[in-house]
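All protein chains but one are shown at their positions in the complex.
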Amino acid sequence: MRLLVAFFRQHFYTLTAYRTSFWMTILNTFIKIYAYAMLWTILFDTKGELFAITLPQILTYSTASVALSQTFTWWDGPHIYVANNVRKGNIILDLFRPIDFELHMFVRGFSNALLNFCLYTIPTFLVASVFFHVRLFHDVHHVIMFFVSVFLGYLVLFCLNFLFALLSFITLELSGYLHAYHGIIAFFSGQLIPLWIFPGYLQRILDVLPFKSVFYIPLSIFIRDINGLNIYHSMLFQVFWVLILFLIGRLLWKVILKRTVVQGG
Amino acid sequence: MRGLKLYYLYLRINFLRALEYRSDFFAGLFGLIMVNGVSLILIWVLLEKFQDLNGWAFWEIVFLYSLYLTCLGLNNLFFRHLINLENYIVDGTFDRFLVRPWNPLFQLLGNGVSQSGVSDFLLGLVGISLAYTNLSLNWGFIDWGILLLYILNGTVLFSVVLLAISSLSFWLIKSRPFLYGTMEIQESVQHYPIDIFGKYFKYLVSSILPYALINYYPTKILLHKVTNIQIPFYVLYTILITVIFFLLSTTLWKKGINRYQSTGS
Partner (left out) sequence: MNPVIEVKGLSKVFKVYEKKKGIVNILQNLIFPRCKEIVAVNNLDFTINKGEIVGYIGPNGAGKSTTIKMLTGVLVPSAGKLTVCDSIPYKNRIKNAMKIGVVFGQKSQLWWDVPVIESYRLLKELYKIDDRQFEKNLSLYSEILDIKNLMHTPVRQLSLGQRMRCDLAASLFHDPEVLFLDEPTIGLDVGVKEKLRAFIKEINAEKKITVILTTHDMKDVEELCSRIIIINNGEKIYDGDLNTVKKKYISHRILKVEFGNNISSLHIPCLEIIREEDNIKWFRFDHRKNSVADIIKNLFTQYSIIDFATTDPGIEEVVKKIC
């Protein structure tokens, strides 16, 4: 917990040291929110009958998704940290720290995500919601469910990022794959388009993959496209994938650690 | 003449350097294929469901997208490293540029070529060819001429906008955030026909941030979405804006050099 606070402070200082970066990120977020809102409005106006949900719902979905993207980052996280340190050759320092490596990565990543959530996601969403008349929370239960689901979504993303980070122990070079990874997340997670727009066969595949836990489930809970008992089902799905991915990560990490230490890094 | 020779010698010495740090070209190419592939597949998914986007069919959007990518690739290849100006200012390397008897701008440009540009450029050309076949186009001499003109113009326009943004480093040190600040606008222009974003957005990207001149207008011309009488007007307007930006960015650059503060060591 102390560590979390320490990292949080550190991230806060770095983030605020670059004033222009901060405002540009905010600006970008608004532009993206605007662009997607316009896109959905046009599509809804011309082919409204193809939507399973209302216009305010889809606007809320896309606005929240863009805002949440600042928290659920693919351009920052354990994979980037590991890749950089592997390249610089000082990852070995991290292996001998008196703290579990994955926990260290988690605290580092989570504190950053929390900061981004407070400084980017919430403010941009609140401001945008004024302009787009998006629907906010209905009741306390809904609020809690949404935040729990976001947290679970973050855990899934973290586990995925961590698995991807392990890749750079093997390949020693991440930049090429990073784009591919980004593509997969953006495409499969419902970040850009809600999953029900995909053709049926793709939907069936995406339904069983972990990616939809990251954006699609929390956002659908938020816009009340997932209701009642289905909320619990979806969350179970998220929990299930967190466990699975976590175990895979642990296993792989053991193997890689052995290999790295034996090679002497 | 001397300029060309020096440019060649600069590239040569940087090529020798690049040989020392070879990064994986194919991993990079794979990554770019994934990113662009995913972007297009998402549009395909949308259009599969909604048939057309404000009157634009899938392959028309592929054309729009690829034309942008082609210019981006050429720009990245030759001009991308303009944005490194801020690094050179921060670490004091720019002092060196100023005490050498060659225009500092050319020294900056001579500092390398970005290989990712090659991938972008090639992917762009592939995309244009695919769109050409799928749209069963049959261009005459003039159409090809217009395409070529717009590719060249687009590359120049990209580079002068980039130069203008990079020159801000002389005042603010960090100029990358401003480039990133235009990223979402660029993406929107690249991915979608801009008229879906409303008229203010259209004015914006046709004048102050003229990214639409790179792909939107030429695509309208080449896919016969405008009347023949409008074409000369479009072409002239594009060239006018490019010239204005050229003058603007070179002026900024010159003013910036006189404003240059160096570093304190």
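All chains are identified by letter, namely A and B, in their written order; residue positions are counted from 1 within each chain.
Everything below uses one rule, namely that a contact is a pair of C-beta atoms (placed from the backbone, for glycine too) under 8 Å apart; a residue touches a chain by one contact, two chains touch by 3 or more.
What you are looking at is a predicted structure, and each value in this text was computed from that prediction instead of being measured.
Enquirer: Among A:Y13, A:W75 or A:F96, choose the residue that contacts the chain missing from this document, as touch is defined above.
Expert: A:Y13
Enquirer: Mind pulling the subunit B residues that touch the left-out chain?
Expert: Its contact residues with the unshown chain are 2, 5-6, 9-10, 13, 16-17, 20-21, 92-93, 95-96, 98-103, 258-262, 264-265.
Enquirer: Footprint of the hidden chain on subunit A, which residues?
Expert: Listed in rising order, the touching residues are 12-13, 16-17, 19, 22-23.
Criterion: only the chains that are shown with their structure count from here on.
Enquirer: Rounded to a whole Å, what is the gap between the Cα centroids of subunit A and subunit B?
Expert: 29
Enquirer: Give every residue of subunit B touching subunit A within the complex, in rising order.
Expert: By the definition above, subunit B touches subunit A via 23-24, 26-32, 34-35, 37-38, 41-42, 45-46, 48-51, 53-54, 172, 174, 176-178, 180-181, 183-185, 187-188, 192, 196-198, 201.
Enquirer: Across the complex, what residues on subunit A touch subunit B?
Expert: 18, 20-21, 23-25, 27-29, 31-32, 34-35, 38-39, 42-43, 46-47, 50, 173, 175-180, 182-184, 186-187, 192-193, 197-199, 202
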